[in-house]
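These notes concern the structure reproduced below.
One chain of protein is taken out of this complex; the other chains stay put.
Up next, subunit A:
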């Protein structure tokens, strides 16, 4: 494979004339540059959203109101959700897709490089608009990230207009990213890279991109309806004008449930790359992984109303959505089974990427179990809108999606930067994170079952001890991420051991056949794939 790289050095000398300084980043159409931008942006947003979470937890450390007023508290819960979903997790996955998909399928770049530049660079503007709305009179959005009508229509401040436009821009960015991923995968695979030879990260992103294209336009429609209801006297969600506020929830969750799979399917791909590498065995059940991913994506369109059991649905509808939701446990179970089977009798080692991948499998499964509990209509009447729900989705999103992104960062940082992440610091980061994340989220199950409602800045005295523990966990988890920042900065500052082309012994895939750091241009000449690359 080294011949490929030599060819590019000899013949493509014009490629190395990239602009320097700020212009390189503003005008770049290189998938690696854009991937880096996405990842750094999402890292920044992760700290911004995390700081907001710490404001929430500081207020909840004791019962009563101490630090912030309730309206600001509501803004914090809203902005924390929006920033983490649209600013941290989704751009991180898009960044990983930009960096890895072309290299994994043997393509020289993404199919639509100029659109790629645009889809990243509109994102900072969306978040500037969103966050600056907090400076408006009456404050920023305070209706929860789910912006239920009439909270976002009748009862919201004028910052709602900025919120709507910010969501529109984020949606356009995601849709452009998804189109790029689909066209790249369909049209730019190297000869011999058939669909069923693609690495699972590529497969999961391929399916995720279709989900994005199907539901982001629906979100755009919902926010548009909120905007016209608020400012242009329409009555989509206003019963007085013949509309229906429950319709908002149907439309929102028609987007919202596929959205949660958008935030977890690429994780499945990452973990399916890392576990075989460190178990030194091929992935167990490759084809079943692909079909399970597709099944989860398909089912995600038929379960949205499980977020709405308490709106007074007919029993038949409740049962339908309950059974459909429980059905999702089957393909998800197939995946967990396959990961465990991959490790079975493998020669396992526990480098930082593997540690995070293992924590992902265990903690994501805990989140899956609480998900099945929430899927049961009768018991959901007790759990609905309590901290049990908060515990559930933080287990799947923090110790699920975010852990998988960290695993991916440790796994591919040598390829991106050319330097090995400091193993001691990385392991310290892992142990601090995995312990504190459980101190943070596990006790939430209990206060939730005991009846503590979510999104409320105060609580009954009997919840005080558990909330204090949760807040301690939150601050430990938050500050543990500074270790991660240090590891990444050390790699970026070219400190540490130089990474070989393939730093992980058992790793498979085309990305390990190019040098570390990956040259600015890779696979200008397509490689030919004969053996399945998994």
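The rule is short, and it goes like this: a contact is a pair of C-beta atoms (placed from the backbone, for glycine too) under 8 Å apart; a residue touches a chain by one contact, two chains touch by 3 or more; residues count from 1.
The criterion applied here is as follows: contacts and distances are computed from a predicted model.
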Next on the checklist: Given that one chain of this complex has been left out, which of "NADH-quinone oxidoreductase subunit L", "Cytochrome c oxidase assembly protein CtaG", "Ferredoxin reductase" or "Electron transfer flavoprotein subunit alpha" is its protein name according to UniProt?
Outcome noted: "Cytochrome c oxidase assembly protein CtaG"
Next on the checklist: Among A:44, A:161, A:218 or A:302, exactly one should touch the missing chain; which is it?
Outcome noted: A:218
Checklist outcome for this item: Out of A:250, A:384, A:427 or A:454, the sole contact with the unshown chain comes from A:250
Checklist outcome for this item: Out of A:21, A:312 or A:378, only one touches the absent chain, namely A:312
Checklist outcome for this item: Only one of A:138, A:241 or A:424 touches the unshown chain, namely A:241
Next on the checklist: Even though one chain is hidden, which residues of subunit A still touch it in the full complex?
Outcome noted: 7, 11-12, 108, 111-112, 175, 179, 182-183, 186-188, 213-218, 220-222, 225, 235-236, 239-242, 244, 246-247, 250-251, 254, 311-314, 317, 524-526
